[in-house]
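The structure appears below as structure tokens.
Removed from the display is one protein chain of the complex; every other protein chain stays in position.
Letters A and B mark the chains as written, and numbering starts fresh at 1 in each.
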Amino acid sequence: MNANNSRNMVGAFFVLLALGAGSPMIFGEARFPQWLEVILGGLMSGVLYSLVAIGLVLIFKASGVFNFAQGAMVLFAALSLVRLMEKMPLIVALAVTVVIMVGVAWLIERLVLRRLVNQDPIVLFMATLGIAYFLDGFGQTVWGSDIYTLNVGMPKEPKILLESTFEGGILVSMEDVYAAVIAATLVALLALFFQKTATGRALRAVADDHQAAQSIGIPLNRIWVIVWSVAGIVALVAGVIWGSKLGVQFSLQLVALKALPVVILGGFTSIPGAIIGGLIIGLGEKISEVYLGPLLGGGIENWFAYVLALVFLLFRPEGLFGERHIDRV
Amino acid sequence: MKSTMRVKAAAVALAVAGAFGAVHEVAAQSANEIFLPVLVYRTGAYAPNGIPWADGYVDYLKLVNARDGGVNGIKIAFEECETGYATDRGVECYERLKSKKPVIVNPLSTGITYALTDKVANDKIVLFTTGYGRADSVDGSVFAWNFPLLGSYWSAADMLVQHVKKKDKSLKGKKIALVYHDSPYGKEPIKLLEERARMEGYQLLLLPVTHPGVEQKATWLQIRQQRPDYVFLWGWGVMNSTSIKEAIAVSYPRLQMYGVWWSSAEPDVEPAEMASKGYNGIALGHSDEKDFPVHKDLLKHLYDKGQGTAKDKKDVGSVLYNRGMISAMLSIEAIKQAQSKYGKRVVTGEEVRWGAENLNLDAGKIKALGFGDMVQPLKTACNDHEGVRRGRVHTWDGKDWSYTSDWYEADMKILRPMIQASAKAYAAEKKITQRDCSKEK
Partner (left out) sequence: MIYRETGQFKTTYASDQQLFPILQDRIFVIGFLVFAFGVMPFIGSEYLFRAILIPFLILSLAAIGLNILVGYCGQVSLGTGAFMAIGAYSAYNLAVRVPDLNLVVVLLLAGVFATVVGVLFGIPSLRIKGFYLAVATLAAQFFVDWLFARVKWFTNDSSSGNVSAPPLEVFGYGIDTPAQRYLFVLAFVCVFALMARNLVRGAIGRSWMATRDMDVAAEVIGIRPMMAKLSAFAVSSFIVGVAGALWAFVYLGSWEPLAFDVNRSFQLLFMVIIGGLGSILGSFLGAAFIVILPLMLNQLPGWLGIPLSTAMISHIEFMVFGALIVFFLIVEPRGLARLWAIGKEKLRLWPFPH
């Protein structure tokens, strides 16, 4: 499967995707405003998944570890924030939570990553699974296991646009729009960080080749702490947005499982891939659930995302923007 | 090198010691106490609803010991066991606590109920499923050990249909959507709602939500498209609050939403704050009353002495707290009833089963217990393990619940044949011989 062929396959996939998304309008009896709502809703969900996926990709790029604990970090960050907000104003609470996440990152690097330096990827993955369990229990021990309402001032009521043109208007969730804007800002900041600062360059060097980076004097351990801290901050932002929507509670960490098909689609090592993958997965999920779901009895969201990722993998095994896997014998 | 070997040896020693430690069972119960295991979930996706119920249940047991000195002088011993709403953990808790000779178990999970239904007959432990459980276990001739007291899900669904029918005079041509938790709990009312759809002429929309229920955007987008006249919510845990929030996000009027009695409590409406105003639920006879004599007793004997289970005094009297309290009360009354026939001593599971099957709590007795009208008069019998099936609708006004309808009673003319058919099928599958209720006393 050479590069050209692979690109054609990807193109074919996108065409199929567009067809699939448009089919309810073309073949079914879906009305335009409702179809548009589902598309918008799907894209918004996708943005939220991307947020979690970006954290995953960051850590994988820099330390080669598939961080299953990202979901637990999202929950922990959100829990810390919401409990601290009970005692101090939002800005201060945010700052303290950032410090806490950096602390968590430092501890993880010190206690876990350093000891598991040359192990199998599966062992590292299991270690992050263990960290996830630990953070889960620790967070709930310290902060409690009720549902906490996270109020950062996001609007809850939707806006109905173009009511005059279309019957019923097009429902746009303002909260989701805010979330998308915040996510876009975060991505822009991350891009700036990676391209313009020295630390960002060091991170990119480490992501490229650990040994080469070490040989030119980049301190690997410190880079890992920085990467996990950045991932922690990304988790905090994701936690704020998800927590504001769903309330901060235990199930928040299950959204991490949704981020998996996103990184599969986008490639484990690419941030643009995480974003585009997120949009595709979000879109695919909602369209399938709303239009295909009733035919199959409902509840197909969960596996549809994974099957979509799986089908895509068959066309392009490394994901959209992932690095081609070269086996050396 | 030697230190790593020592660490590895320590790891092995730890593993082996633990293995031997876990193998022994819990010690047997002391002779002059009746044991009640308390299967709860204080962690996990369903904890927000499980915690107040557990607090209420345990508080009432503590109250009986503290205020009354036990049941006719016999103290109640209890032990909590965390199930996390998972069926296999529930079964493990049940098995572990069996050695303490429990008499009644109330697992607060329809899934665990199904698993335990097969076991309780052999183990001679009564299974109380107050306000949940198998709808067909109302028929005690097959389900001798199951007691879905106060109301099953078919009763709940029936009462909701009666209510909306009363509002609209006729349901013909209307659409009712059921947003349900994709588990035995959520699927239980479907049979009755389909039967009623045939009778009343409404269209039933089934919208399952996968555990844990935080992904509901697509569900509510579909509701926005289909515009059902009513939405019945059969959720649990975080699914409830998510449903209400998503309903707000698609501007579905809360006034047209009706939750079952497990989907209409404070943890479900409070996360959305004022926006959940107008949300309704069918109340299992009680709401969030806080001022009955039993509440005053709880505050006096437990909370003022620092013995209360709930984290905050203000939680005493919330909807789910009351329900746990009432469930515990029914357990105690069953034990009392057993003692009235078999002697004021430590009664066995079989004797308590007789007590549960011959419960007769009239309004006077309930008032004497301090529950006022939170519990409707209840009378069980061999072919009626539900006892009573009345409820009314309560609505959230942003700060509190208030009743907004008259009393409804589930229509046994419709339910009885369904219950009997289902129970018969179960008996045939499990090769159980049905008891003849007319022959027994």
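Here is the rule we go by: a contact is a pair of C-beta atoms (placed from the backbone, for glycine too) under 8 Å apart; a residue touches a chain by one contact, two chains touch by 3 or more.
What you see is a predicted model; the values in this text were computed from it and never measured.
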Selected from B:P107, B:P184 or B:G317 as touching the chain missing from the view: B:P184
Touch criterion as defined above, residue of B:E92, B:D312 or B:D362 at the omitted chain: B:E92
Candidate in contact with the missing chain, chosen from A:V172, A:A202, A:A274 or A:I300: A:I300
Residues belonging to subunit B that touch the chain removed from view: 4, 7-8, 11-12, 15, 18-19, 21-23, 25-26, 40, 42-43, 47, 51, 80-82, 84, 86-88, 91-92, 95-96, 98-99, 110-111, 114-115, 117-119, 134, 182-184, 187-188, 190-191, 208, 210-211, 422, 429-431
Absent-chain interface as seen on subunit A, which is shown: 66, 111-112, 115-116, 119-123, 125-127, 129-138, 140-141, 145, 257, 260-261, 264, 268, 296-300, 302-303, 306-307, 309-310, 313-314, 317-319, 325, 327, 329
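The definition used in the following text is that only the chains that are shown with their structure count from here on.
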Of all residues in subunit B, those that touch subunit A in their complex: 42-45, 47-48, 51, 182, 206-210, 212-215, 217-219, 221-222, 224-225, 238, 241-242, 245, 248-251, 267, 270-273, 275
Contact footprint of subunit B on subunit A as seen in their complex: 34, 37-38, 41, 45, 140, 145-147, 149, 156-158, 160, 171, 173, 175, 245-247, 249-252, 254-255, 258, 285-286, 289-290, 293-294, 297-299, 301-302
